[in-house]
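Note that one protein chain is taken out, while the other chains of the complex remain in position.
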Amino acid sequence: MAFTTAARTGGPVPAPAPPSSRLPRSRTPYLLLLPGLVWLGLFFAVPVATLFSTSLQTRVPGGEIGEYTQTFRFANYLDTIGEYHVQFVRSFLYAGLATVLALLIAYPLAYYIAQRAGRWRNILLVLVVAPFYASFILRTIAWRQILGEEGPIVPVLRFLHLIPAGATVTASAVAVVAGLTYNFLPFMTLPLYASLERIDPRFIEAGGDLYANPFTTFRRVTLPLSMPGVVAGTLLTFIPAAGDYINATLLGRQPKTTMIGNVVESRFLRVVDYPTAATLSFLLMAAILVLVFGYVRRAGTEELV
Amino acid sequence: MTVGAGPRLARGEHGLQRAGDSPVRRVSLWQRLRRRALAVYAFLALAYLFTPIAYLTVFSFNDSGKSNIVWKGFTLDNWKNPCGAPDVCTALGNSLKIGVISTTVATVLGTMIAFALARHRFRGRTATNLLIFVPMATPEVVLGASLLTLFLNFRVPLGMGTIIVAHVMFCISFVVVAVKARIASLDPALEQAAMDLYATEVQTFRRVTLPLVAPGIAAAALLSLSLSFDDFIITFFNSGNVNTFPKFVYVSALRGIPAQAYVIGVAMFYLALLIVLVAEVLRHRRERALH
Partner (left out) sequence: MAGALLSDHPTGDLRLDRLVKRFGAFVAVDDVSLTVPKGSFFALLGPSGCGKTTTLRMIAGLEEPTAGSIHLGTLDITSAKPYRRPVNTVFQNYALFPHLDVFENVAFGLRRRRISRVREQVMAALDLVEMTHLARRRPAQLSGGQQQRIALARALVNQPRVLLLDEPLGALDLKLRRQMQLELKRIQVEVGITFVHVTHDQEEAMTMADTVAVMNQGRIEQFGPPTELYGAPRTTFVANFLGQSNLVPGRRVSGGGSHLIPVDCNGQTVLLPDDRCMTSADQVLVGVRPEKVHLLPAGMNPPTGHNRLVGGRVADASFTGVSTQYLVAMPWGQDLTVFAQNVGRGGPVPVGAAVTLGWEPEHTFGLEGETGTPAGRDARVTARMR
């Protein structure tokens, strides 16, 4: 397309961009796509459709536990929202808080590694990713132990009278948010690092030269240039955090810190109330997709995939 | 030519003046301060990341007996016999088996999709991209629940097979993204050069394209392996009676986790760290040998 405009204006024409490395229209792409897309279709798209179908079912009158029939009862959604809106709001609130906290922790860390760490850069990067290799559940349990009654933190806090005698750190909303923040920190740090690393340090220096004030430089130069990393990082943190129930289970106290994931899990696996679980899952997925696409559009980075 | 030199010279003078100004020195002092503050902050963040690892490491040496919560004394027994606790190594074996199989399948399927997306024009591109992106933007609990709904509806018995199916499904997207990025960064001139040097399309792919994309595929496989190995939520929904390592830890958390589980978790971490650090040192050495 660039060619057309250049030809019309007549002036010296820019070099034809590296001519298309022959993109043939053939059957090859379909053969390449087929197995993977069939897999995703069968085990992602079809299940989601099944989930939607299940969400409209109702209990068979007089049937056994776990026996449901399709009645296309869209009112299931209203019932579910009426019953679980608190957990919904709480999930998004916890996930939002954890995302903001993770961003605050990860940004300076990623900035330091990308721009200041010099030859230690790769080593530090490895150290950021490494904890990810010790099981997610184990790490969360470690936090429960560290912050728990027998752990080293609570006695110190009690001794310093920072918390009242009977109070605990775990089994609280604070612990759940802290756990979410911790567990998804690498997901925040890596994309941030990737975009900060790409910034030529001379831009930041030039910013310093033009604005002098480091804060203005950050706001006007560094932050906008690292926006793709911020968008990717917040999404990669927010999405799993909003659906998580491990942290709420291990670090929180039911029902005060129950998140939507806990409800889905218990409705599905314990209560065998499939329609409610399906309704909740579908609502969660829809809400997150709406948020994600809205966010991506606003942030202007469409190139996520 | 003489006219052109004028403004450039003026700009140069301007720059010189600025460099000698005092505000510049003040900024550099501030920067030095900020640099140190940043280093301290980064160190604290890393310490935070490593706190649970340190805890797990210490308590992997705990002579705890059944429930590993209170420190009862140092022992090497857990490390000498990590399979000592019942079921822990069965779960680990299952996890490794699931990880290797689903990584292999996901890497092959994902790489194929990545090549199709990066190298071909076809109808349904947007739909394909959507089908790759949406699973990544879907919380695990939804993926797990929807798959279970499917399996229940079609009365598929839950077990190893259903776990692998699920793991392949959520790993494919990540493989596609990683491999596609690598292909996109390839210089098309390299493949053209191969064709120019008498390599047919197939030979070009085998001798040039594939070796150059290989690091991206390897990275994708590694990512996929760690995602699969560490997955709990989707697995928990679709595993039936099969135990995996994360599931074992979660389930036994209620009764008390054996210290052997700590050993295995921590060993995974140190192994990964060791491999990467050795690779890094070797790379450094090779680089230094060259210059």
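All chains are identified by letter, namely A and B, in their written order; residue positions are counted from 1 within each chain.
Methods note: a contact is a pair of C-beta atoms (placed from the backbone, for glycine too) under 8 Å apart; a residue touches a chain by one contact, two chains touch by 3 or more.
Treat the numbers as computed from the prediction; the structure is a model and nothing was measured.
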Which of B:Thr51, B:Asn153 or B:Gln192 touches the missing chain? It is B:Gln192
Chain B positions in touch with the non-displayed chain are 1-2, 187, 189-190, 192-200, 203, 207-208, 211-212, 290
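As a convention for this text, only the chains that are shown with their structure count from here on.
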CA centre of chain A versus CA centre of chain B: separation in Å? 15
Quick check on the complex: what are the chain A residues that touch chain B? 18, 21, 23-26, 28-30, 32-33, 35-37, 39-41, 43-48, 50-51, 54, 105-106, 108-109, 111-113, 116-117, 122-124, 126-128, 130-139, 141-143, 145-146, 148, 150, 182, 185, 208-209, 212, 214, 235, 239-240, 242-246, 250, 260-261, 264-265, 268-269, 274, 277-278, 281-282, 284-285, 288-289, 292, 304-305
Parts of chain B lying in touch with chain A, wherever the complex brings them together: 18, 23, 27, 30-31, 34-35, 38-39, 41-42, 45-46, 48-53, 55-56, 59, 69-70, 109-110, 112-113, 115-116, 119-122, 128-129, 131-143, 145-150, 152-153, 165-166, 168-169, 172-173, 176-177, 188-189, 191-192, 226, 230, 232-233, 236-237, 245-246, 249-250, 253, 257, 261-262, 265-266, 268-269, 271-273, 276-277, 280
